[in-house]
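Notes follow the structure.
One protein chain omitted, others in place.
Chains: A, B and C, in written order; residue numbering restarts at 1 for each.
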Amino acid sequence: MDISLLLQFFINGCMLGMMYALVAVGFTLFFGVLDVIVFSHGDSVMVGAFAGLTFYLLGVYAVPGLPVWASAFFVFLAGMAFVAGAGMLISRFVIMPLRAAPALNTLLATMMLGTVMREAVRLFFPDGSNPKPFPRLLPDWSWKFGDVLLRFDNLALFVAGCLLIVGVAMLINHTRLGMAIRAVAQDAEAAQIMGVNFPLIVLATFAIGSAVAAFAGLMNGLYYNEINFNLGLLLGAIGFSSAVIGGLGNVYGAILGGFVFAFLQVVGTVAMPFSSAYKDVFAFGVVIVLMAIFPTGILSERQSQRV
Amino acid sequence: MNKVLFSCEGLTMKFGGLTALNRLDLGIDEGDILGLVGPNGSGKTTFFNVVTGIYRPTEGRVFFDGKDITGASSQTVFEAGIARTFQRSRLCLELSIFDNIMIGNFKRHDLGFVSNIFRRKTFQKTCEEEVEKAIELIRLLNPELVGSIHKPVADLSMIDRRRIEICRALIGKPKLLFLDEPSAGMTHDETNQLMDEILAMKSDERQLTIVLIEHEMGIIGKVTTRCAVLNFGEKLCDGTYQSIVENPLVQEAYLGREVTEDEV
Amino acid sequence: MMKKSVRWPVFGGAFCLALALSAVPVLAKDTVKVGYIGPLTGGNSAIGLGARNSADLAVRLQNADPKSKYQYELVALDDECKANIGVQVATKMAADAKILGAATHYCSAVALGTVDIYHRFKMPAIVWGAVEPKITYGNDYPEIFRTIGTQEYQNKVAAAFMRSQGYKKFAIIHDTTDYGKAHKEFFTQFITAGGAEVVGIFGVTAEQQDFTTELTKIKALNPEVLYFGGLTPLGVRIRSQMDKLGLKVQFEGTSGIKSDAYISGVGPALAEGTLSFLDGAPVEKLEGGKAFTQAYAQQGYAQPPEAMGIFAFASMKQIIDAIEKAGPSRKAIVKALQGLKEDDTLIGKVTYDKHGQNAIPLMTKYVVQDGKWTVWEDSEYASGKRSLIKVK
Partner (left out) sequence: MPNSRDFLRCSALAALLFTYIGFLLGAEEELSIAAYLLCGAGVVIALVLFDVFSAIERLVQANETFWQVLMLAGTLALIAVFHQDHYTLFLIGTIFIYSVAVLGINVQLGYAGVINFSGASFFGIGGYTAAVFLQNTSIPGSLTLPLGGLFAAVIGSLLLLPVLRTSGHYSALVTMAFALLMKVFLEVSEWLGGPQGLSLPPLEFMGINFAEDIVIMGKECSFYVKYDMVCLALLVLAFVFVRRVERSWMGLAMDAVRIDETAAACFGVNVTRWKITAFTMGNFVIGMAGALYAMMLSYINPSNFTFSDSLLFLSILLLGGIGSIWGVIAATAFMVVIPEKFQVVQEYRYLIYSAMVLAMILFRPSGLLPRKPRSYAMGGRS
């Protein structure tokens, strides 16, 4: 196992971890604000990828004079805006009406919503059931260090992902909107008394979480150059697991959880002697053990239970 | 002097930096009604929670009926004979009145698999007996409730819920009863009525000991045989109601001190 | 609201009226029903829908033919490529005595689960898409037939071909469905027999999205050929991620990726040079091929026939011909199908051995050239103008 191979695994693991982290951030934001798990979030990732593809095919990006990769920015923007809008609609018509219902109702309702989104894309997107090629918007440069191949688009995506996560963390921790979100997360009633417009904050949180998910979807498309209507299902379960491992409600926890899960999978494939399909068995098995050791996630906020 | 039923020495409870209870020493005799008084946040409810095993005490020992129950689980504390009510009533609102009361009677129920599933006849019989017992207990507090014993608790008024909670605590024939602000959320005369009912129950069970957390001094004066005052987790003083009212430290804790000229 | 006593009659009356309304008149002419079962939802729905349309085409052409003795009606059911749903719909179809025969199943696990049911109800079933050998050879039920070849034969041809191209070191990726597993076993068996070496075998789940780790491990093993046993969705992901990781080796697939969706999924540039193997001959090479494609287009089906369309069409046509010849009884149809020798169908001559397996499967080698699956012999790769990827 020479060093260049290890380096290549490390790069793959980072890219995977970034994608899982982006999805996990959405789960944590929604849980933070509304104590609710939105299981259609995985499918929002898929809708983001398909929205970006549609905007690309409609040529919305074709701003004359700009090189191709600069226009990629517009495809991302359009995709994220579309899914942010969808996220707000979901929160307004599915999540808010179920606020009084027990947590299981919301969890199941959002799972069914995810199925509706998947089937809708499969049926109504032209020839939706087959995998769709995703355009190579970023330039194709790559550097070779010995055997290790580092591609420009991977690096660009990773850096963009980091910037987005740092941006979200900054927004949550250092802006008035972020303070309002955290206030609502701690105690919705108290925040409302202090004049925080609760419905607006919920819409804003869903917009942010969904936009981040759309970014993950578009990143998935650019990284694998292929999207299919099914990618949201497993990504949703893994995103949820990452958010929970890291400790629900804690944005940094979600990021940590995402990378932990990614490296569990990479280790599962590399180190496991038997066929690599066991990597999911290994990864989810470790998740169960982690939950036994840290019942409320690794970086969980210590909430003492008022008796 | 009758036997010391309950005592704690140097009982301390720290939540991170906050010291909720600070080396509390308290003794309660059998048959006493002890009033636990003190401003908000003085550690009264924390004392209840530590004794009944919800929190593990940081330091100190707790003895009950001759046994050391320091840090015991809530379940063993209940089996030892201490029952309690909660400041914010924690009844099972979906379940019926009878169910809620029966929750307090688990010591006596046979939770075996066989008796619950196969020997239904005997189960029905014990069930009827329990219903009689529960009705008999409720009649003491509020006769109208007897009719709707199988109705869910959710439709009841605040005072009725408080009564059910007290029945739940008493059905298991505890030796020591912790009442946590029974007057919370009720009008003045409702509280008085409730206190008379509790006194009536106390009179026919000589050795029942009660610890009562209450803010209404009138009730404390009327009902309790002894009082203890807590402030910031420490015991200011201990004695009859009259003695604590005149105690300057207590007055200062409650009303604050006149500020002499030179201190301004 | 209404008085209590009035309420019951109103509620009862409304109910009976609704029941009467829904009794629907039955069709007058005597119809004969034939069945089709395939994956109409889920990952393989593209192949399933294409095959259903092709089977439906066979029925429509027969109904348009004035000489036809009966009016045919197609009953199409969805097995979702899941064994329990497959057993459910197979029972539904086989239990309906009016359905005389059916073209069934693309997913091998489902086909394996349902052969007993067709035998129990004595309904002739021609497997149009599932290539697992045990479906026909695993039992000696007279009712089970299969037009498409088996994975064993497909891999024997593939191994011989790859050896003739001089490849020695192979890496194998396969999905953990029975289809992928059988391909892996047969290809390993035949290729190692020919002296080549299998440097690594990797099983992946069908829903897996990321293969960078497996492909990096394969890159370290530096094989000459990457053999993929699995279907189009996975094939597209693996091929595009190979390119991202700079794994420049020859990509060899199976009948699972021989579809237009594969080429459009990875794009013509990446698909160039991909090998795959499929039973029968390509549509345009078949005598009836052009007529089939025209007729299919004429009907205006929403989905293309995909790789398995011709097999579903051929299977349905055989069942209809058997009914025309032997009459509408399941036993007679089974006997008629068993009697077929060198039967001329869309996919060439068909003869069934005693296990109901098409004894003379025709295996064709395909390579992607300029964005189209072309027969190896007609491609520029055979004539030497272009060459497959040869890693030194």
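Worth pointing out:
By definition in this document, contacts are C-beta pairs under 8 Å (C-beta built on N, C-alpha and C of every residue); 3 or more make two chains touch, one makes a residue touch a chain.
No experiment lies behind these values; they were computed from the predicted model shown.
In the full complex, the chain left out of view touches A, B, C. The residue from C:91, C:165, C:338 or C:374 that touches the chain not shown here is C:91.
Shown as candidates are B:127, B:158, B:200 or B:249; the residue that touches the absent chain is B:127. Of the candidate positions B:35, B:57 or B:172, contact with the hidden chain is made by B:172. When the omitted chain is restored, the residue from B:63, B:86 or B:241 that touches it is B:86. Here one chain is not drawn; of B:3, B:56 or B:151, the residue touching it is B:151. In the full complex, subunit A touches the hidden chain at residues 31, 37, 94, 97-98, 101, 103-105, 107-109, 111-113, 115-116, 119-120, 123, 237, 240-241, 244, 248, 274-275, 277-278, 280-281, 284-285, 287-289, 291-292, 295-297, 305, 307. Residues of subunit C in touch with the missing chain: 1-2, 4, 7-8, 10-12, 14-15, 18-19, 21-24, 40-41, 45, 49, 76-78, 81-84, 87-89, 91-92, 94-96, 108-109, 112-113, 116, 120-121, 132, 134, 176-178, 180-181, 203, 205.
One chain of the complex is left out; on subunit B, the residues touching it are 52-54, 73-75, 77-79, 83-84, 86, 90, 92-96, 99, 102-104, 106-107, 109-111, 113, 116-117, 120, 123-124, 127, 131, 150-152, 168, 172.
Here, only the chains that are shown with their structure count from here on.
Among the chains present, the centre nearest to the common Cα mean is that of A.
If you average the Cα atoms of subunit A and of subunit B, the two centres end up 49 Å apart. Centre to centre, using the average C-alpha position, subunit A and subunit C are separated by 36 Å. Chain centres here are Cα means. That of subunit B falls 73 Å from that of subunit C. In subunit C, no residue touches two or more other chains. Residues of subunit C touching subunit A in their complex: 43, 45-46, 176, 201-205, 207-210, 212-214, 216-217, 219-220, 232-233, 236-237, 240-241, 243-246, 261, 264-267, 303. Against subunit C, the residues of subunit A that register as touching in their complex are 5, 8-9, 12-13, 15-16, 122, 127, 129-133, 142, 144, 147, 149, 151, 154, 220, 223-226, 228, 230-231, 233-235, 265-266, 269-270, 275-277, 279-280.
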